[in-house]
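I have a structure I would like to understand better, so I am pasting it below and will then ask my questions one at a time.
A protein chain is absent from this complex, but the other protein chains hold their places.
Letters are used for the chains, namely A, B and C, taken in the order the chains are written, and counting of residues starts over at 1 for each.
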Amino acid sequence: MQRWTTILFLTGLSIVLFAIITPLVLGQSPMLVGKLINASAVNDTGAANLVTAVVLAYRGLDTLGELAILFTAATAIGIILGTTDKTQTTSSPTAGFIVATAAKVLFPLLLVFALYIILHGHLTPGGGFQGGAVLAAAFFLLTLADSGNNIKHKVTQVIEALAGTAFIVLGLVSFALQGVFLQPWLDKGELGSLFSAGSLPLLYLALGLKVGAELANLLSSLANVEK
Amino acid sequence: MSIIQSIALLLLFLSVLLVIIRFILGPGSADRIVAADSLSVLGTVVLVGLAAVLKNSIYLDIALVYSALAFIAIVVLAHIMEQK
Amino acid sequence: MNIIILVITVSMLVIAAFYVVWADSFFTVLAASSMVSVGLVLLFVLLRAPDVALTEAVVGVALTGVIYALTLAKIDLWKINDNDDNNDVSQSKQ
Partner (left out) sequence: MQLIGDIFFLSGTIFLFLGALGLIRMPDVYNRIQAGTKAVTLGSILTLMGIFFYFPQWWGHLCLIILFLLFTNPVSSSALARAFYRNGISVWTKTK
């Protein structure tokens, strides 16, 4: 029975994919919202990447909701697994010399790379969520190489709380200045330079730190639970 | 696009096809893991090639992310296999 | 040129999705889901959506595979009986 539903699902999937790749002639989508955003987003926010403008400026409250959902999921997993902060290592062997050396070499590169993705979120594709995931992967690589140097759960919790607070404080400041919650404030700057787009890079920085701390916490507590 | 570049891109996609064939007929799951590992590197190269074909440098970021992160899943897999 | 890339990408996606659902060994499932992620990234790039492709690369490669592998190791499901071959990973241990 399950196999037949599988075959049905895969047939539908392949039909959908081949319908995507053949040129779409069935109904041109009107794209009213897309045209409006394309026309006005650069003047409104000063961000070269329009996806960032939508995610943080037009739909900032939505992003706050996503952040709350992620926080709830991470909290639930933390409750189930328990934050065993004891430093005694379990029976897991270390990953070997080559992986340990590669982790030591790659960790600063991945850290710089994650900060690049986060800070250039308003210029190139990327941003808080993606950069935060790279940040978490970098810290997890250290845990993987040597299960002794686990990350400190207290520190990541403090970072996560501060970043989440910073996101809301930035919104509240714009509420005090302009009367609208999470409106972009600060100077828009020159389009395409690093210090532009007003408060959007600050929001993305807070977002990236929060997501990175949460995911690093989750991965490390998944890896280091005694069976 | 010159003819040499066309031949090179054709060779690139033929190699992707060969890796997929190894994935299909690999007798054990170890062979399939090796095929997926090779495919992650080939996917990076194909992404850079697509960035060159589309003449847009923002696709290079995706290749960068891919080359940096594709090995973490493999290393985790090897680590778990070793624990058993 | 474009249509060759698209056909290879989409057939790779469908084959890998087939293996994700049908394979008995969890190692095969992990390898196939990473292949699905490769195919999705290529498809998103071909459809000119670099932002979605970047998100898919990060989430599909790093987070999904790692969380899946760690969870399966934690609940001891690696020892499932698979009859891929006699020199398989999880059978040869027993």
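We adopt the following convention: contacts are C-beta pairs under 8 Å (C-beta built on N, C-alpha and C of every residue); 3 or more make two chains touch, one makes a residue touch a chain.
Not measured: the values here are computed from a predicted model.
Chemist: Among A:L17, A:L67 or A:V99, exactly one should touch the missing chain; which is it?
Modeler: Of the candidates A:L17, A:L67 or A:V99, A:V99 is in touch with the missing chain.
Chemist: Considering the whole complex rather than only what is displayed, give the residues of subunit B touching the chain that is not shown.
Modeler: So the residues of subunit B touching the missing chain come out as 2, 4-5, 7-9, 11-12, 14-16, 18-19, 21-22, 28, 30-31, 33-35, 37-38, 41-42, 44-45, 48-49, 52, 55, 57, 60-61, 63-64, 67-68, 70-71, 74-75, 77-79, 81-82, 84.
Chemist: In the complete complex, which positions of subunit A touch the hidden chain?
Modeler: The missing chain touches subunit A at positions 95-96, 98-99, 102, 105-106, 109, 113.
FYI, only the chains that are shown with their structure count from here on.
Chemist: Does the chain-touch network form a line, ring, star, complete graph or other?
Modeler: complete
Chemist: Which two chains have the most C-beta pairs in contact?
Modeler: B-C
Chemist: Return the distance between the CA-based centres of subunit B and subunit C, expressed in whole Å.
Modeler: Inter-chain centre distance comes to 12 Å.
Chemist: Between subunit A and subunit C, what is the separation of their C-alpha centroids in Å?
Modeler: Chain centres of subunit A and subunit C, defined by C-alpha means, are spaced 22 Å apart.
Chemist: At which residue positions does subunit A touch at least two other chains?
Modeler: Subunit A, residues with two or more chain partners: 125-126, 130, 134, 137, 140.
Chemist: In subunit B, what residues contact two or more other chains?
Modeler: If we look for residues of subunit B contacting two or more partner chains, we find 58, 61-62, 65, 69, 72, 76, 83.
Chemist: Tell me, which parts of subunit C touch subunit B in their complex?
Modeler: Result: residues 1, 4-5, 8, 11-12, 15-16, 19, 23, 25, 27-28, 30-32, 34-35, 38, 41-42, 45-46, 48, 50, 53-54, 57-58, 61-62, 65-66, 69-70, 72-73, 78-79, 82, 84-85, 87-90, 93 of subunit C touch subunit B.
Chemist: Taking the complex as given, what residues does subunit B use to touch subunit A?
Modeler: Checking each residue of subunit B against subunit A gives 58, 61-62, 64-65, 68-69, 72, 75-76, 78-79, 82-83.
Chemist: What residues of subunit A sit close enough to touch subunit B in their complex?
Modeler: Interface residues on subunit A, with respect to subunit B: 92-93, 95, 99, 106, 109-110, 113, 117, 124-126, 130, 134, 137, 140-141, 144.
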